[in-house]
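Only one protein chain is missing from this complex, and each of the others stays in its spot.
The chains carry the letters A and B, assigned in the order they are written, with residues numbered from 1 in each.
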Amino acid sequence: MSVIAMPSGRDAAPAARSVEPILTVDSIVKQFETPDGVVAAVDNVSLAVKPGEFFSVIGPSGCGKSTLFNIIGGLLDGYDGAVRVGGELVHGPHASIGMIFQEESTFPWRSVIDNVAFPLEIAGLPKTERYDRARHFVSLVGLDGFERRFPAELSGGMRQRVSMARTLAAQPKILLMDEPFAALDEQTRLLLGDKVLQIQQELKQTTLLITHNITEAVQLSDRIMVMTYRPGKVKRIVDIDLPRPRSSEIVSSEAFGRYVAQIWSDLREEATRGMHDDETRRGGAPR
Amino acid sequence: MSRPVPFSKSRYFPAVLGFGSLAAFVLAVELLVQVDVINRFLIPPPSEVIAAIPRVIMQEHVLSRFMLTAGEALVASVLVTIFGVAGGVLLYQFRLLRLATETWVAAIAAAPLVLMYPLYLVIFGRNATTIVMMGFTAGLAPIILKTLEGLAGTRRVLINVGRSFNLTRSQQFWKILFPAALPTIFVGMRLGLIFALINIVGVEYLINFGGLGQLINELAERFDLPGTYAAICFVILVSIIVFMLTERLERWLRPAS
Partner (left out) sequence: MAETGKLSPAVLRQGWVRVHPVTALRLAIIITVLVAWEALAQSGLLYRDVVPSLAKIAASLFALLTVPDMPFRLDWSWLGIATDIKIPQLYWHLYATFYEIVLGMLFGGLSGLAVGIAIGGSKLLQRAYEPFLYYLGPCPKIIFFPIMIMWFSVGPGSKVAMGAVSCFFPVALSVAGGMREIDKVLIRVGRSFRANTWQMVTKIYMPAMRHPIINGMRLGLGVCLIGVLLAETKLSNRGVGHLVIDAYTRFDMPLMYALLIVLFVISIGANALIGRFGGLDTIRRT
């Protein structure tokens, strides 16, 4: 029994290159006022994500990726440029964009099922339909049987899965994730990565992932955008031509290693620049 | 290159907004009273209240009243500190006693002890002793509890340091536990002082004896409206100043916090 109505656009084959992008980010420039003057966090960043695609944005710390995340998600304004979803201009949190945050974000006072049902409650869905849908997504992230538990009783990885299920329950056209596994240990990260892959492939979910983890990005993505250190610009966009469906075993393949090396060489340049900048700011001499 | 920050974002704006809106409110009340929208027998015009301040200060010997209230508060504070800290130390030292009575002390701290003032009136008479005893009773439980909390909350590692030096029980207490607990004890003393002061001024008003509290009662019974308002404002001012002073004192005594 399919409880989900699949909106059109998702059934399009993800590999077709001539398909209209569902998310376009045009020349975003975001500046901040700091005691040292005006600093551009994001400088002329553009990208386009196709329906069903898994797109990652990777960059060194301080490259403005979280700023970009908040801009696309509609939580930050005061920038130049435009973000469009399906052609529509975004100004404020958009119904088609679902956000998963880096920090612990489950509501501690609600049970797992109530957490997942939250967006449906906001949207005004009737009770039975709400809980039917919520149960489906709880099951999707592999938390069957934990519906009545509270976040305090779960591990960190399980709590992130609850946050994920909650955002997925709103069935956003685009899933926007900001380093969702940053707080987890390596093994949990790999396993959750598997889960995310599985879900994304099942739902053909368009996903935009912000991360600093190269292995994760290559494992999960169709395309990866590498950002420069502040001010964050687009350094390169890499097509990841690894076969789908993928699993965590792919990390041991040769092609995988080559992609990781390629991205690391780009990233290392930027990360080094970042480190030097940090040192000079703190009073040391750049080496 | 930094632009001059607009006033609305400067650090003084909130204070200006706060006091400014208070001043605006007072002015609005003045206007409304003058045009009789507000009954001047309910709320006297602020201008009359302000005019009453010097009169009250002079005629009602506000200074000596203040000294009386302050004296009562001081005596109550000293008593409550001695017995409160001693009580807390006692409960800490004798574990069984603590287990038996800690919940009782907590319960007493939550009870409306000030309702016992008619009882104290009978026992001590209508004088300063009643007032001081009332302040003492009200402030005792918080100090005991805070002292206990401070002693019991000493970090394990500090206690182990003492044990590693083979300190005697007495040394352990006076050189490690007590100094470590002092910050919390000071918090307790401050709480005790505040509770005592609140109850002292309150009881002064209720039994019509004493310093500042009694002043308010007397002015109210004389139907001197501007005077009553002026006296209340004065007491508020005194309470704020005392509170601020104790805050500074506490911060001075525990710079690490």
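Just so it is clear, a contact is a pair of C-beta atoms (placed from the backbone, for glycine too) under 8 Å apart; a residue touches a chain by one contact, two chains touch by 3 or more.
Owing to the predicted nature of the structure, the values given are computational and were not obtained by experimental measurement.
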| item | value |
| --- | --- |
| Residue touching the undisplayed chain, where the options are B:P45, B:G139, B:G192 or B:G213 | B:G213 |
| Hidden-chain contact residue, picked from the options B:L27, B:I82, B:A107 or B:V161 | B:A107 |
| Touch residues of chain B, complete complex, unshown partner | 13-15, 17-18, 21-22, 41-42, 93-97, 99-101, 107, 110-112, 114-119, 121-123, 194, 197-199, 201-202, 205-206, 213, 216-217, 220, 225, 228-229, 232, 235-236, 239-240, 243-244 |
| Touch residues of chain A, complete complex, unshown partner | 73-75, 92-93, 95, 97-99, 101, 103-105, 107-110, 118-119, 121-122, 150-152, 170 |
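Following the convention adopted for this analysis, only the chains that are shown with their structure count from here on.
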| item | value |
| --- | --- |
| Chain A and chain B, separation of their C-alpha mean positions in angstrom | 53 |
